[in-house]
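One structure, as structure tokens, below. Some questions next.
What follows is an incomplete set of chains from the complex, kept in their original frame.
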Amino acid sequence: MNRLTKLLEAALFAAPRPLSVTELLVLEPEAAPDEIRAALRELELHYDEGGHGVQLVELADGFQLLTRPELAEAIAEAHLVDRPRKLSAAALETLAIVAYRQPVGRGEIEEIRGVVADGVVRLLVDRSLIEVVGRSDTLGRPLLYGTTAAFLELLGLKSIDELPRLDELSVALTPLAPLGAFEEG
Amino acid sequence: MTAPPVTPTNDQAFIVRLDEFSGPLDLLLTLIREQEINIADIPIAQVADQFVAAIGALGLNQAADYLEMAARLLRIKIQMLLPRPIDDEDWEDPRAELVRRLLEYEQIREVVDWLAGRARARADRFARGWLPDPPEQPPRPITLDLDQLSRAVEDVIAGMPQPTQHRVVPRPLDVEGATRRISDLLARRERFELHELFGERPTMADVISVLLAILELARMGRLRVAQDEPFGTIGVSRESPDQAA
């Protein structure tokens, strides 16, 4: 590959969208549009003839390097794009609070944990571990969350009453103190 | 990361801004490096004065971290001045802790240079810019058991701020606040003792702020500071009763 082809390859690889010949010209202002087209042709041939997993595709708004469609399924099935997730410490703690204090609003969760919780709450809802079970009567009528059937299933419990009632835990997670006291913590 | 010079070349204020340093240790290390001082044998009196002068020029009021370091340096300076027996083998150099921290910090700065170099090199390589949408697949099943959940509950409880150990540490007093506190007291009383200005457990920053505020008010002629005997109590009194009323 000559320098121009190499440069085009790198730019097409790194760009977040298809690039037109005009845009590619900016890389090498001295080159003529025909030289760009010739280099693109070379790149296309290279990827087609070498039996690559990738190809150069001309789309309406320019050129782009794309994986070959016949491999798409294998890659999708391998879950490679999505990093596998276990529940983080934050998610577990939030889940524990919902389990023991349901129905509970986000504000209360945040007061107990001392950190903002909307991301974690959304994640738990997405994973069907908690769900909206109503609205509070307090100011702003915040959503209240509870655990789901899927949550019980995961733990092998028939009902929420089967959660371990460790005295200490239930006391500490019972709304006793005015929670405002925690605000500065 | 090369900091501008901070050592005074003449009587003018140093032309340097606080945010050019990542902290008091950075400023201190810059002072030391600039003068090619041996870190193991810091002329603490000189460096302490330079440090105080530098942060004075930098605007003390926003800088509790710097105030604390200034207080620490001044204390070491005083400790170095205290007489000690000639052959006292138990004598510990008051500078030792500071030297240890400076070396530790210098080592971190060396690592920082290395990290910054690596990050620059990595930034010269681009990953693929366009990525396909993640495939529509159900998320992988989650593993969860009661043991995990119980431990999470314990973590929640342990992490809960206890009302009893509430933040007892108030924000450090800055010079502005100290000035206000002194003015208030002066308005009410013609004379009081210095220690009344400190709270129950003053931090280093509180003490420094009060001292600086006292000196500033004395310079402005608002109050007078007097100590009747060596190591005696220090009295603060209104310079002009009319003015303070």
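For reference, chains read A and B in written order, and residue numbers begin at 1 within each chain.
The criterion applied here is as follows: contacts are C-beta pairs under 8 Å (C-beta built on N, C-alpha and C of every residue); 3 or more make two chains touch, one makes a residue touch a chain.
Just so it is clear, the structure is predicted and the values come from calculations on it, not from any experiment.
*Asks:* Report, per chain label, the number of copies making up the whole complex in this file.
*Replies:* Full-assembly copy numbers, per this file: A x2, B x1.
Rule of thumb we're sticking to: only the chains that are shown with their structure count from here on.
*Asks:* As a quick test, compute the distance in whole Å between the mean CA positions of subunit A and subunit B.
*Replies:* Comparing mean C-alpha positions, subunit B is 40 Å from subunit A.
*Asks:* Which residues, counting only subunit B, touch subunit A once they are in their complex?
*Replies:* Within the complex, subunit B contacts subunit A at residues 126-132, 134-135, 137, 139-140, 142-146, 148-157, 159-161, 163, 166-167.
*Asks:* What residues of subunit A sit close enough to touch subunit B in their complex?
*Replies:* Going through subunit A, the ones touching subunit B are 10, 13-17, 64, 67, 72, 75-77, 79, 81-82, 84-87, 89, 92-93, 95-97, 99-100, 112-114, 126-127, 129, 151, 154-155, 163-164, 166, 168-169, 172-173, 177, 181-182, 184-185.
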